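Removed: one protein chain of the complex. Kept in place: all other protein chains.
Then we have chain A:
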């Protein structure tokens, strides 16, 4: 029996024009106790809808939600042991910080001494002791964020739902809060379901990531799993940057495959699966590509091209290489040697090299 089971959840909305939007289409996720689970996907993919259904603000059209085996059907939002941190924080403007944090305890009828003690602890937990008599409008965005967290966590929910809570913060603050949130989740031992459209944020914070697109679950797994072995082209493109080449296996030599693309490009990859004739997509991460030394590189493990752009981003250079047939490959080039920068100047002819082990293969859809 799982902790929180989302069992083939369906939800459709009707637009005013009469069209139907499938916000959730057969989503099944087994949420584990005490995990930091991230729902990742582009805007409009159904993340908020799923969160609202879990919180009880919306009902599923089909499927079920089970908390420790018991269905949550018909349980109103205020009776579910879940709390939400809203994107805009939704702090009560007419209450002080202490009143905001104590709100859930007050409506539950918790006695004053215990209430005050728990509010004090919560304030301390988020580092806002001494702010109790201020109003939300007198706090910065990051501080409001913490109040919203404290307001939910003071109730010791079974699950904390967070809907893009960091998107309104500036970059530095966001990175600080990412670490703080992760640590907080560890120390309170509460399951967090965290929504974001930012894949870096998801990778940095999560125990597991569930990738959604168009209301469908694309993949769920540990951060490294999702990044290293994306289940399909969508995940490969959305999580991190990928260079994708689609073709057909033409040769199999022990574990070494040769894949020929429609343009006649022949590329090598090492894999246990796949047989001659299978349609596959190669996923090449930019950090696994490098610029080959003259004369270096085995057959099939190189791609010829011309440098289009070299974008210096600090620790590395993002090199955009025109590899023909209208395709551009991106590789991450370390610039430790001063001489190497000449090689990646726009217009330079280069050969991209990779190791066949670093290729991840996806079975082509319908192939």
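FYI, a residue touches a chain if its C-beta (ideal position, glycine included) is under 8 Å from a C-beta of that chain, and two chains touch if they have at least 3 such contacts; residues count from 1.
Just so we're on the same page, contacts and distances are computed from a predicted model.
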>> Suppose you had to identify the omitted chain by its UniProt name; would it be "Probable glycine dehydrogenase (decarboxylating) subunit 2", "Transketolase", "ABC transporter permease" or "Ferredoxin"?
In response: "ABC transporter permease"
> Out of A:94, A:111 or A:171, which touches the unshown chain?
Replying inline: A:94
>> Touch as defined at the start, partner being the missing chain; which of A:5, A:84 or A:199 qualifies?
In response: A:84
> Taking the entire complex into account, which one of A:5, A:152 or A:258 touches the absent chain?
Replying inline: A:152
> Of A:41, A:104 or A:305, which sits in contact with the chain we cannot see?
Replying inline: A:104
> Can you name the residues of chain A that touch the chain not displayed here?
Replying inline: 16, 55, 57, 76-79, 82-84, 86, 88, 90-94, 96, 103-104, 106-108, 135, 137-138, 151-152, 155
